[in-house]
Structures are given as structure tokens and as C-alpha cells.
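Some notes on the structure that comes next.
Our next item is subunit A:
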Amino acid sequence: MDIIACIKRIPDTSEADTIKIDPSQMSIEKGSLVFKINDWDEYALETAVQLKERTGGSLIAVTVGPKEWDDVLRRALAMGADRAIRVDQDMVAADCHSVAIVLAALTRSLPYDLVLCGAQSEDFGCGQLGVMVAEMLGVPHAALVVGLQEEEGKVRVDRELEAGILESYTIELPALLTIQTGINRPRYISLGGIKRAMKKELQVMSPGELGLTAEMLAPQVKLERLEFPPRGKEAVLIPGTPEESAEHLASILQSAGIF
Partner candidate 1 sequence: MSSVYESLVEIVGGEHVSTQAEELYIYSFDLGTTEPHRPDYAVAPRTTEEIQEILRLANREKVPVAPLGGGLSLAGLALPLKGGISLDLKRMDTILEVNEKSRYVVVECGVSQGQLTSYLERHHPTLMHSEPGAPPMATIAGNMAIHGQGDLAHPYGFNSDMVNGLEVVLPTGEVCRFGSCSVSTQWYTNHPLPDVGLFLGWAGTTGIITRVSMKLFPHKSIVGAGQFVVKDENLIPEIIHKITHTEMVHDLVAYSQAIPPFSSGLHHLTINLSADSEKELAFKMELIFDDTLGHYIRSGDGGYLGFNRGLQRPQVSKTSDWRKGGGFEYVGSIMPVETYPDCYRRGREISEKHGIPYTVLGRVIGMSHAMMFSWTYAFNRADPETMDQAREALHETDDLVLELDGAIWKPGTYGQKLVMERMDPNTLNLMKKVKQLLDPNGIMNPGNWEVS
Partner candidate 2 sequence: MTLAEYKYADTIHRCFRCGYCKFPVNWMDVNNCPAYARFRMETYSCGGRLWLTKAWLSNEIDWSEHLAQILYSCTACKNCEEKCPLRFNVDIFNMIQAARAEMVERGLVPAAVKEFLENVQRHGNPYGNAREGRGEWSQETGIEQYQGQDYLYYVGCVGSYDTRAQQTARTLGKVLLRSGVSFGVLGSEENCDGNEVNALGEETLFEMLAEENVRKFKDLGVTNIVTLSPHSYNAFKNDYAKYDGSFPVLHYTQLLRDLITDGKLDVSGGMNARVTYHDPCFLGRWNGEYDAPRQVLSAIPGIELVEMEKNRESTLCCGGGGGNFYTDFLGGSENSPARIRVREAATTGASVLAVACPNCMTMLEDAVKAEGLEDKLVVKDVSEIVGEVCGIG
Partner candidate 3 sequence: MFELKFDANICLSCGNCDCLTRCQYMDIDRETAKTEITKIASGEDSFVLHDCVTCYACEEYCPMGNHPFYLIVERQEELDIPPLPKPLIERGIQTGIPFRGEPEIFEAKEPALCMGVFSDLMYLIQGKLFDEFSVISEDPRKMFHYFCQLMYLHYARTSVIKERLPGIIETIAKHGAREIVFFHDECYGTYDSYCSAVGIEVPFKPVHLFEYLYNKLNELRDEIQPLNMKVAYQRPCSSRLSPDKHHFVRDIFDLIGAQSVDREYVDETALCCGGTIQGQRREGSRLRSADVQERNIEDMVNAGTEVCVFNCPACYNTMAGMVSRRGIRPVYMSDLCRLAIGEEPAGWR
């Protein structure tokens, strides 16, 4: 099965208080941040790698971004992608539509049975990109996939609904799936693996090579400014022994009508 996995590079925001908004209020300060593959995309990649390991075929990792973004493609190569392509275009943050246009154009130029995207991104969290790409490609899709089993010419997928209910589909290929976290456990990418992946092909293309013009990529979303959400009320620390604090907490919850 030929697979394309779309990935995005995002800042590692595990320690929230290190995020600072720069004076322009149009971006965060990136100087001291470290970046990584978007969490959901890593699950999508792992899904793709496992599928490839089971069925053979090719796996191409793709992304749209400036040169620094090569590092996430290297990691994808280390995870098991055969090759990687970056479309060299610094997209306006949050403009999923333009990114979808680029990815759709790129995908059309490649062999594929299945396109896998993360269900959403950790930074802007739009959750739309995969679905838009599917529509543009005119292929069926399923979003928030938590289970996947390949069959002849199709895949059986499980989708997560509210309250833990699963929905199962069989989808004809080619198709696009957006992958939910928890579908698998993305493997660890060793530094040795990344070093070895330096030998694999990492191709850079311009939007022009895909027949895309600046007008076609004109942003449809405009970022006005970034700001932190207003702080909530102070948190309350409940002192005492575990028994005492449990009792206190119960009374607070009770008086709030929670139980």
C-alpha cells in the first residue's frame, strides 16, 4: 500500500509558562523554544509505518514549511518513511485552507492509496486540514480514527464518538484518514536512527513546481493578534492529612452541587 503522511512542526509547549508572545502580538517568541512533530501527526506516522511494515509499498512523509521544518521530516524518515518532501512555503499560521491546497496539489503528483493526517494540531487545533484535503482530492475520508485494519482494496476503520462509543466503517481506497491519538504507541526515534536517516532522500519543492501561484495561496484567514486567555480565579490548596483534605474537598464539591 502506498501511503502519504502529512506532518506539521510545532513548538513543544509541555511547560506552558515558557511560552511568551512577542511584542507584535502576531507570534510567540521562538528563540528558546524547541520544536517537534505535532503529536497527532506522530500517531498518523506510526499508523503509516506499521501499515507499511505489514503490507509493503511506499511511505512518503510530507510537510509545508520553511527550511527549519526539515528536522521533523528527518524524524519521519527515521521512523520509517522511505522519502520525504517539503514544500518550501512559510504559511500564515492558522490558514489551514492554503495548506490544504498545497498538500492536495502535492498528493496528486504522488502515488497513493491512503493519505494519513493527524486529527488536529497542538498549536492552533483547527482540526480541519485533513478533511479539506480529502474534499479537494475527491476521495472518501474518516476523521478521528482510533483503529485501522487493512483489507483488499479497502480499509476498515474505527472512529471514536462521544462517551467511548466506536463507529466502524469500511472505506474504499484511495482514501484519507485523520488519526486520533491513542490508536497506537508511536515508537521512539533514536538519535542514531535520525543520523542514519540523513542518508535518505529529502526533496524540497516550491509551490510553483506544483503549479500553484501566489494568488491561489492567498490567505483566507487573517491573524489579528495573539494573547493569553484571562487568568481564572485563584486555585485553592486544601491542606491537611489525606483524610481531612478528602473530606474538605467532598464538602466543596457537594456545596457546588456536583454531587
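On how the list was made: all candidates are chains of the complex that A comes from, given by their letters.
Basically, contacts are C-beta pairs under 8 Å (C-beta built on N, C-alpha and C of every residue); 3 or more make two chains touch, one makes a residue touch a chain; residues count from 1.
What you see is a predicted model; the values in this text were computed from it and never measured.
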Candidate touching subunit A in this complex, from 1, 2 or 3: 2
Complex contacts: residues of subunit A adjacent to candidate 2: 12, 14-15, 18, 32, 34, 36, 79, 185, 187-193, 195
